[in-house]
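As you look at this complex, bear in mind that one protein chain is not there, while each of the others sits in place.
Chain nomenclature is as follows: A and B, assigned in order of appearance, with residue numbering initiated at 1 for each chain independently.
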Amino acid sequence: MSQQSRSQQIRKFLTFGAIPLSIFLAVLVYPFAQGLFLTFTNWNGFKYTKLAGFENYTKSFRDPTFWATLGFTLKFVLVSVILVNAVAFGLALLVTSKLKSSNIFRTFFFIPNLIGGVVLGVIWQFIFNTAITAIARKFNIPFFQDSWLNDTNKAFWALIIVTIWQSSGYMMIIYITGLISIEQDVIEAAKVDGASPLRMLTAIKIPLMAQAFTISLFLTMRAGFMAYDVNLALTGGGPYRTTELISMHIFQEAFAFGHFGTGQAQAVLMFFMVAIAALIQVRISKRLEVQQ
Amino acid sequence: MNNPSKRRSISKKVIFGLGLFLSVSYVAPFLLVLLNSVKPKFDILANPLGWPVNFTWDNFQEALRKMNFFRSLVNSIIITTFSVSVLIIFSSMLAYYLARTKNKFTKTTFLILVASMIVPFQALMIPFMSIFAQFVSINNRIALIFFYQGFGVALSTFLYHGFISKIPAEIDEAAAMDGANDFTIFWRIVFPMLRPVTATVAIVNSLWIWNDFLLPRLVLTPETQTLPLSTYLFYGQYSTQYGQAMAGLLLAVLPIIIFYLVLQRQFISGISTGAVK
Partner (left out) sequence: MKKALKVGALTLTAALALSVTVAAQAPAASYTCAKKTTVTMLGTIKPEIQDQFLAAVADYNKSQSCYTLKSIPGDRNLTFLQNVTPMYAAKHAPTIMYTLQEIPDMADKVMDWKGQRLTQLAPKGLLAAANVGGKQVGVPSTAEAFGLLYNKKVLDAAGIDPTTIKTRTDLEAAFKTLQAKGKKAIHFSAIWWSLGAHFTNIYHTDAASTHEGRLAVLDSLAAGTKDLTVDPVFKNWLSTFDMLKKYNGSAVNLTDTEYDASIADLASGNYGFMFQGNWTEPNLLQASATTDFGIMPLPISNDAKAYGNDSIPVGVPGYFMVDNTQSTATERKGAVDFLTWLYTSAAGQHHVSDPTTTTGGGMGFIPVYKQWNVPPSTFMSKAIAGFVNAGKTTEWINTYYPAGLQETVGKVSMQQYFTDKISSADLAKAIQAAWKGQVKTWRGATK
């Protein structure tokens, strides 16, 4: 492919890449660059009057709630990435296990994906506060009598549960695609060799669908860092603003307190943080893929 | 226990039981919503799990009226269909270009695209709105469809890129020798092979665009509002019309569930053709 001439390459670019890339530049890159510029000003959401240097950044670094939020977000990302993918892979195995009812199961697992985050948060808030506590009182189960959303740790797990419920069906689809793409003769050959189901899974299936893992891990990590809707509608950051994830914190900083400059700066910091994390993750997974 | 077929049937039963249990727990919240959508508000609060005593369709009637259901539904369908179709065209072409033409430019572009997927919308929301203010005021639906191209192209291209990279380049090289140009090769030969991933891209983007809230709320007016947007009418500042909210939620989700069930068949066939290949 490398022997393409320059003019060929340009023609290819114009045919295939020019339109989508210019829209991408206009819609995403340019506003982002402008947002980046605003972090170096005394912007108040409506206008700015002077440059402020790195003040918005140093302010963010000095803000202890920013660090607390960051820590909480990292914990959330780590736990949700592991659990969502574990559950999703399990569901994919279950659904591809040649069960008659697997089609129906797959549909059910995927259904939570069909509704948006805010609505979903409202339903789950109702479930945790009203429905579960009602059951708990009826059957006298103390662990559930007090709403989970009143306690920082339990509210964290509530967030995780809802996240798993919502996104595992989606990741399951990616894993199903991966599992199905494995050539049947490879599996047949392994069966002939007498490989156990577990061995088949770890030695054949998982390595051959490494790419599905790369994609899923990346998507769940991204979703974890950017989680906003469910956070806002389910816990609202409570109790005591201890369950605010980074996106929500930025929104609060900018709009509730009117600190647009620092809010914007934190958004930029968040972007670089996630970018680094994602690059590391993709690089590692790709390396593992190549090794197969 | 030595009988393998017996063991298999037991393990099948276990798997079936597990699947059944999980299915129920995944659907339970919807059943709860359905159960409460036919109750008056204070019955919901007093007894969220009880069987509806004062059964009523009022919630649905009110929800249909307040949401302006059919107009919102049409808006949602128009916006989602157009956005997703154009996204499929643009991102598959872009992915093909980035996957097949390997040079510094395409590599960097791909990296930037991947990185852009993690740009928080908050970081560009306000500059974004001021840049496109005029465009929005001319035709907000077209503007929104345009914006979705910008925000959606990265993930879709990413998904296509992974798939195209696996298709041997010899296929299109052979076609090129037969004298076909790039454009024809892509649409006649490569694109049909992308069916499984096209289905994925279609589903993923439809769900996102159908349910998206922040961007449409900024861009659309009451006349062009989408279905999910219209369900927000039931949440008061302090108090929530639970019955209407639940009825509204079901009404808003129904079309997308139908869409999913319809497309699911294509999805499966797409996956199997992809696997047979």
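Details
The rule is simple: a residue touches a chain if its C-beta (ideal position, glycine included) is under 8 Å from a C-beta of that chain, and two chains touch if they have at least 3 such contacts.
Not measured: the values here are computed from a predicted model.
Residue in contact with the omitted chain (choice from B:Ile89, B:Met129 or B:Leu263): B:Met129.
Which of A:Trp67, A:Phe257 or A:Phe272 touches the hidden chain is settled by the complete complex: it is A:Phe257. Here one chain is not drawn; of A:Ser80, A:Thr96 or A:Thr133, the residue touching it is A:Thr133.
On the side of chain A, the interface with the absent chain consists of residues 44-46, 118, 125-126, 129-130, 133, 145-147, 149-150, 232-233, 235-241, 251-252, 255-258, using the contact rule stated above. Annotation for chain B: contacts to the undisplayed chain at residues 41-42, 45-46, 125-127, 129-130, 132-134, 136-137, 217-219, 221-222, 225, 229, 232-233, 235-240, 242.
Going forward, only the chains that are shown with their structure count from here on.
Chain geometry summary: the mean Cα position of chain A and that of chain B are 15 Å apart. Only residues 12, 15-16, 18-20, 22-23, 26-27, 29-30, 32-33, 45, 47-49, 90-91, 93-94, 96-98, 100-103, 105, 109, 112-120, 122-124, 126-128, 131-132, 146-147, 149-151, 153-154, 157-159, 162, 169, 182-183, 186, 196, 200, 203-204, 207, 211-213, 228, 231-232, 235, 240, 242, 245-246, 249, 252-253, 256-257, 260-261, 264, 268, 271-272, 274-275 of chain B touch chain A when the two sit together in their complex. Within the complex formed with chain B, the residues of chain A that make contact are 1-2, 4, 9, 11-13, 15-17, 19-21, 23-24, 26-32, 34-36, 38, 45, 91, 94-95, 97, 99, 101-105, 107-119, 122-124, 126-127, 130-131, 134-135, 165, 169-170, 173-174, 176-177, 180-181, 211, 215, 222, 225-226, 229, 247, 250-251, 254, 260, 263-264, 267-268, 270-271, 274-275, 278-279, 282.
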